[in-house]
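What you see is the complex with one protein chain gone and the rest in place.
Moving on, here comes subunit A:
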């Protein structure tokens, strides 16, 4: 999965095509990884986490069809995830009580069709405009749908949402999908199919014209394309895949509620996509895995975990606009020059004080949280297995020292790493 923007495979004009295995190496590796992961991580928690990651990968990739591929910043993408979920849950319940002969693996199709239908409906309105106006319209659509969810209680189930039982429907070749492992494989299969489909779309005439619209909508009109039509198709298709993700979420959790269509979820998918990297097809995959994992471990460790995710987002936007995938892609010329061993020590050198600075920052954040908002619980807190007292100077001083010293050292080491990187690339260019 190389960058969809980069270069044509046709670059070797009249060149020989590599063999089947070589051409599909990435896909074979992906399929193997999805197949074998449960053997590496077999606990119930791990399986459920990986199931959620699979869902979020589809969701984040569907969002990047808008942001990364077409240059559309939507603030309401969770609407299609949520609506896909509600359609799936209702059809699932109806199928369960009516003994419809539809096996569970087909239900994400219902979610996808729901997402597509509303992608067409809302897209017809939103994609008449681009840029800021488009962003505002999607924000409005998000608010509209969430507030109508409170009125249409039959369909949206109020605050509790709607529950279902995935084992009520027809079994699939003997699989009842009670155990989480079976659900994992169901999601993994859909994840693989969706990734492949969305990647294939980037390589079609539409996919390339979407990139053109992202780069320069004005010129796109002068090569014969209606830019609002391009945006409309992108919006509808991204609704389809978001709906599939919503359907899978219902299969996984057996519940969906209106909050899943809201601004927080729409924000979350922006975080995932951006942190992973919008400029690279694989970026949102990385982002979905990382942010889902962070949300899990951070929410376990601290009450104010959204603050940390927010800080990470701000840091990425400011300092690493290409996202993690962008950072990785930057290493390609170093690897091509076989100079990776020259730069990695410097990266580690920068990483160590960086972690120290983050620890210091987290000590300050947690101590002030304990000191102010959690004051009624007393000043005692435990950080990194060390008991501390928020009213004593120790955690404050330690936090400041670690954050400042780590920060300064990080900036120095970062400069060294940058120099090492440029030197390696330059040498590679000469060789």
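Following the convention adopted for this analysis, a contact is a pair of C-beta atoms (placed from the backbone, for glycine too) under 8 Å apart; a residue touches a chain by one contact, two chains touch by 3 or more; residues count from 1.
To be clear about the criterion, contacts and distances are computed from a predicted model.
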item: Absent chain [UniProt protein name; select from "ABC transporter ATP-binding protein", "Response regulator transcription factor", "Na+/H+ antiporter subunit G" or "Electron transfer flavoprotein subunit beta"]; value: "ABC transporter ATP-binding protein"
item: Given A:149, A:183 or A:237, the one touching the chain that is not displayed; value: A:237
item: Per the touch definition above, residue among A:98, A:174 or A:224 touching the missing chain; value: A:224
item: Option from A:204, A:303 or A:392 whose C-beta touches the chain left out; value: A:204
item: Missing-chain contacts mapped onto subunit A; value: 5-11, 13, 200-201, 203-209, 211-212, 214-216, 218-227, 229-230, 233, 237
